[in-house]
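The complex appears here without one of its protein chains, the remainder shown in place.
Right, chain A next:
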Amino acid sequence: MSNLSETLQGLKASGRKGLIVYLTAGYPDYATTLETVLAMEAEGADVIEIGIPFSDPIADGPVIQHAATLALKAGATTAKSIELVAQIRKNSRIPLVVMTYVNSILGYGKEKFIADFVKAGIDGLIVPDLPLEEAGLLEDICKRQGIPLIGLIAPTSTVDRIKCIAQKAEGFLYCVSNTGVTGGQHNNYDQIGTVIKAARQVSQIPMAIGFGIGNSQGASAAARYADAVIVGSAILEKLTNEGVIGVRSLVRSIREALDEEGK
């Protein structure tokens, strides 16, 4: 079993809710990304999602988009992000999942992109603009390289699509909380909860809710419906406004809330 599956299945078995946190590689610089990853791990994050900055991130809201723009301006490249993953691996075994858009992968070369990141030490890949119908573009390469291509479901997904996506899912299933982009305020998880229920009928895979979870209350509310929560924009906002210390306290408070929820 892979590092990622092992971690999430282990959490699920113990009844503990998982915490997946997102960072944009190279924002504001690579040294800070590395420092923040290790700090988040120390505060109890279970999986780190590393966003490789793309110039036109259509699934992301203003916070992540802005971070990507600044990272690119500061000189972020795919090669440097691969180096970052290798650096993290020297210091930690925490599961790492790379998130990026199709064109970043095609631009660098799809075989090479996945092979280089896997060699550096990633455990999974999320591509938000690669729906079920287009997944063939990367599926075989991910299989050969031994990492899951993480599937996404949304509140708008039809029952047929949910089943299809869930049956194929590996690692975990990324459940988008709302119709919209990352970072939107969101407090009602009933709609995605219904979708998750449908997915659970056909799959035992851990379910993680993401999009719009900004604090411990939001994380608790989402965790009632899922096995893990994903926090992104709120982490970047903390990093921008309060630095790594701010990120530490946010992750700690969410961890505590999730542990309370898991009891």
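The criterion applied here is as follows: a contact is a pair of C-beta atoms (placed from the backbone, for glycine too) under 8 Å apart; a residue touches a chain by one contact, two chains touch by 3 or more; residues count from 1.
As a working rule, contacts and distances are computed from a predicted model.
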Item to complete: Just go with whichever of "DAK2 domain-containing protein", "2Fe-2S ferredoxin-type domain-containing protein", "Tryptophan synthase beta chain" or "Copper chaperone NosL" UniProt uses as the name of the absent chain.
Response: "Tryptophan synthase beta chain"
Worksheet item: For the full complex, which residue in A:I58, A:A74 or A:I245 touches the chain that was left out?
Response: A:I58
Worksheet item: Which of these, A:G10, A:P28 or A:P131, touches the one chain of the complex that we don't see?
Response: A:P131
Practice prompt. Tell me where the left-out chain touches chain A, residue by residue.
Written response: 54-56, 58-59, 61-62, 65, 69, 72, 77-78, 101-108, 128-134, 152-158, 161, 165, 176, 178-181, 184
